[in-house]
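All protein chains of the complex are present and in place, except for one that has been dropped.
== chain A ==
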Amino acid sequence: MHELSIALGIVKIAEDETAKVNAAKVTKIELEIGVLSGIEIESLNFVWESVVQDTVLERAEKEITVIEGRGKCIDCNTEFDMENIYDCCPKCNSNFKGILKGKELKVKALEVI
């Protein structure tokens, strides 16, 4: 359950950033999570409440933007949508590809007071 570590990482970032601007708490946090990032959003939601307790994120609204996966075939240059990290090129079936999008795991913005 690495989502727990991820949640703790998010709390650390939020604590650091609010301290930098002398804010008291976070009212909203915007996350970007790619479908190929290895994070299950359900699992993250599952641990969230207990992890944010007694932190600046305790009452923050959480907004998650899911980034769809996209890859580019190294053999034939076709760009294609990816649901899994092992999806192959739909045109030539090659497994060699670059991942263009979908690995994101980011705190995009914090709304603080």
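The rule is simple: a contact is a pair of C-beta atoms (placed from the backbone, for glycine too) under 8 Å apart; a residue touches a chain by one contact, two chains touch by 3 or more; residues count from 1.
One rule holds for everything that comes next: contacts and distances are computed from a predicted model.
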Name under which UniProt lists the unshown chain, selected from "ABC transporter permease", "Cell division ATP-binding protein FtsE", "Hydrogenase nickel incorporation protein HypB" or "Pyrroloquinoline quinone biosynthesis protein D": "Hydrogenase nickel incorporation protein HypB"
Touching residues (missing chain, whole complex) on chain A: 1-6, 9-10, 12-13, 17, 21, 23, 27, 38-39, 43, 46-47, 49-51, 53, 58-59, 61, 84-86, 88, 95-96, 105-113
